[in-house]
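First the structure, then my questions, so here it is.
A single protein chain has been omitted; all remaining protein chains appear in their positions.
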Amino acid sequence: MSTTEAAAAPADSEPRDERIAFRGPMQRLLISPEIGAIVGATLVWALFWATGQQFGEASATLSWLDAAAPFGIMSVAVALLMIGGEFDLSSGVIVGSTGIFVGIFAQRFMGNGGPLWMAIVLAFLAAACIGWINGWLVNRTGLPSFIVTLATFFVLRGVNLVFSKRLMNKVIVENINGETIKDIAGFQWWLSDKWNYKAASFGWRNQVFFGLVLAGAVLLVAGLLEQSLKRRTDRPPAWAPVGTVVGLAATVLGIVLAHTTDGVGANLLAGLVGLLGAVVATVSWAAWRYETHGPTGTFSLTGRALLLTIVGAACVLLAWLVTRPLKLDDRRQLLSIPPHAIKVLIGAVAAVVAGGLALRYALGKLLRARSGGQTVGALAVPRVAVITAIAAGLGLTTVIVFLQMATVQGFRAIVLIGLGVLGIVLLLVAKGAARKTSTRAQLLPGLIAVVAIVGYAVVLRADSHAVRFRAGLFTVLLLIAAAVLANTIIELHQVKRVAFETRPDRVGRGLASLGVFLAGGGLALRLLFSGQNIYRWIVWWLVITAVAAFVLSRTKWGNWIFAVGGNKEAARAVGVPADQVKVGLFVMVSLLGCLVGVMTALRFGSVTAAAGVGKEFEYIIGAVVGGCLMTGGYGSVIGASVGAMIAPITLNGIPLSKWNSDNRFIFLGVVLLAAVLVNQKIRKKAQEAR
Amino acid sequence: MKTSRLALASVATAAVALAAVSTASATTPPTTPASGGSGKITIAMVTHSDDGIFWSVVKKGAEAAAKNLGVDLKWEASNNDSAKQAQMVEADVAAKVSGIAVSLADPAALSGPVKAAVAAGIPVVTLNSGSDKFKELGAITHVGQDEKVAGNGAGEKFKAAGAKKLLCIMQEQGNVGLQARCDGAKETFGGDVTMINTSGDADQTTSQSEIKAAMQADSSIDAVFATGPVGAVLAVKAAEELGVKPMIGSVDLSDELLADIADGKVAFTIDQQQYLQGYLSVLFLYLYITNGNTVGGGLPVYTGPGFVTKDNVAQVKALVASGTR
Partner (left out) sequence: MSALLELENISKYFGNVTALEGISTQVEAGSVTCVLGDNGAGKSTFIKILSGLHAPSGGEYRIDGVPVHFASPRDARAAGIATVYQDLAMAPLMSVWRNFFLGSEPGRGGWFDTNWAKATAKAEMAKMGIDVRDIDQPVGTLSGGERQSVAIARAVYFGARVLILDEPTSALGVRQSGVVLKYIRAAAERGLGVIFITHNPHHAYPVGDRFLLLKRGRSLGDYAKSEISIDELTRLMAGGAELEALQHELQRR
């Protein structure tokens, strides 16, 4: 074996391969397939939370969760299938088919109704057969599953109509309820019933909730630190343990005080105590447990970091300045407000800017082509002129359309939110850029960012009529400011880890997961004891997602699913039963479709012949937003589950925010496209960075 | 456009199976000879029927009229195929039938054949669809229910009950008929009206949550007009979850909706009484042929709105079971 060691030794002494750098927990999150769905769902949720008065309440939350559940179950199933490299266009219609089957069978099959259990068993058997046929045909014929399952889709759609009309003389199967079906109660308990516990029946609800969320947050922070920093080997400073304990105590005190006191001043004071306590605790804990090097480098900013800091700060300042003279409830159209000269000027500026950019691009291309020795056609110069003119026209039109559509109120909101958020993001990017030079350099942009966020929070708080803006958003922004502050101080003293360390990485991941789990548990508890209906299928959805995620990442079948989607022939060559895996996936999709179909039928008591038609694309969209590649071999079921929430959040949020519901598909389309783009962009960026 | 939601839902599906069904049902019922007639009167009823539940009631009405009046009825269903429907009208003109009742689901495709029929001296009555085109084509009258008129009726009902704020639910975005129902309700209601689109009957879960969200967004909503029966049943469920009790009205019939009306959860639904569309078309043609009478004075003859409320729901339920409502 000495030869082996000899072979291994030079590899270690070689300089490190710079292409593969250590990725911290945040970077790992960024390259995970779920990121687009998580960012998209969070942003959409935050938007409606801020605009719709009741959106964050238990009732509305359970309402969109309820709508998301069947959708989420199917998106998970479809995501698994897509990772396995196939599509199922019959996944939507099978939900309707199985519901119709159960409804008809239980009521009047062969003249009178059969027992419900038999109807359900037969429905699952039929669904399994349909899935098996889909899979078998795909394997056997080698046709794209898109075509095979499209055929299944049409057949089932026709069957739905024919059966409901022949047997029920209608295009809707109704009365699937206790009056006509005797043994329905047990099935309803499992499949379509709900929990409803009054808040009063659990007096400690709020305390337990805040306790769990706080514990979860502490664990999450500890876990993230464990994954980012290096354990210290020397003795920690004496103040570190004290600071940690005192900081934690102050945090708890702040939270308790904020909930026992009334009045804005007292609340604010309590909140500040809590937040500063959290910062002190985090910083002290980092000094206690992790290696401390002390600051390095100089405080001065250079190059990109300096530019970003200035632009970022200017954006935040501008967001505040521009909105001062405009009235909050001014609903006049911008175009109708004098003086008109300014509008002409803005239009001209837009036209010149757009035209100039186009000119620069087209001319640059032309010149490069010429210097590259290519022959340039006679039409090249006129073409540049036309492109420039079109771009200038587009710029002008955009401004006119914007001025025509936007009200003063809308313009004000766009500037305040758009510029403000942009500025803060730029400041944070500047901090990251400065961090590359030295730990001292990042201090200035970090602190400016903290001040900007706090200032922004105060402005927003004073600005809005909405309670949500005044209290909720203010708190959230202060929390973000505290996190940035803690991060800045830690980065000043501690050095980030640059290599993988198996144990701390594992422990850190475990702690962070536990933290998220605890906070989620607290939230679930609060929802459960809210006096609102919690339908069973929300739990089914969670369980199915968890099982699917486990199967995908921790079983050999999961490995096989990735492999048959990524490279079927390779998988077969190393002994993976590729055909069986594919058939199994199709059967799984059909069975889950049947589950959702039966649950829907029992819940609503009726199924139309059109039920589920068109939903298959929404399932696929959920999976794609969740990070599944259309080409297979890559993706995440947790992402699909979160991706499936975006549409229900949007469709519920629009009426709750009292927006015109005619716009909802425009909005949904933009959101979904943005989520997929975020996915692609961030993943590419993160892949480049390694 | 006067097409029931049920019929709409089945448009463009399972063509083969349906074609088989429609061929089988295009039969001529046995008739008794016309009492004082010089020769037998034959009336062709050419519709875009898909032989769904809606049209089966129209057919029953036409058959009853034919039987009572002693005329021959030729029931022809094109299953939403306007080219086929146009050919059917042409064939009837060639066969020199005594009168033609036709549904103008696609006026562009049918205007030629209908004008040819009028030119050939065959009286034409339009039914169900075509209230805005029948005069132009030279038909005697139109028998049907205007969507807007239905909406007007609903709006008046809500207003009479003292409602202040109305939520109008459209289960199919961009459907002209549903929009007309909501617009009609807004016209007569007078108060504040919010209109929302929902995900439709194909996705009851999401639809229910959308209706719930709209009700929750504005607690002053005290009336809900669902433009279809599934939406009305979902509105009842959403209201129960929120613990509110708005006045709920609907259009068209379904078992569950009738049950909710009987329970007092839904105040009313508008029945377009399509039985009348079949019966009156045949009757008006008979009167014109035998007696030269014209009805309507150049305006359409409305078969609705007929209201189904708690008072008459039991009767309607029985009639639905026998297939005439």
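A few notes on this one:
As written, the chains take the letters A and B, and residue 1 is the first residue of each chain.
What we mean here is this: a contact is a pair of C-beta atoms (placed from the backbone, for glycine too) under 8 Å apart; a residue touches a chain by one contact, two chains touch by 3 or more.
Just so we're clear, the structure is a prediction, and the values are computed from it rather than from any experiment.
Listed by label, the shown chains that the missing chain touches in the whole complex are A.
Within the set A:Leu321, A:Leu367 or A:Ala573, the residue that contacts the chain not displayed is A:Ala573. Of the listed positions A:Trp239, A:Phe500 or A:Phe617, the one in contact with the omitted chain in the full complex is A:Phe500. Touch with the chain that is not drawn comes from one residue among A:Ala563, A:Leu591, A:Ala610 or A:Leu668, which is A:Ala563. Residue A:Thr555 is the one among A:Thr141, A:Gln404, A:Thr555 or A:Asn660 that touches the chain not shown. Residues 3-4, 7-8, 10-12, 14, 16-17, 20, 23, 500, 502, 506, 551, 553-560, 562-563, 565-567, 569-571, 573-576, 629, 633-634, 687, 690 are the ones on subunit A that touch the missing chain.
One rule holds for everything that comes next: only the chains that are shown with their structure count from here on.
Contact residues on subunit A toward subunit B in their complex (touch as defined above): 52-54, 59-60, 63-64, 66-67, 69-71, 96, 157-159, 161-162, 165, 169-172, 174-175, 532-533, 600, 603-606, 608-615, 647-648, 651-658, 661-662, 664-665. Of all residues in subunit B, only 6, 9-10, 13-14, 16-18, 21, 52-53, 56, 173, 194-197, 199-206, 208-210, 212-214, 216-218, 230, 233-234, 237, 241-242, 254-256 touch subunit A in the complex they form.
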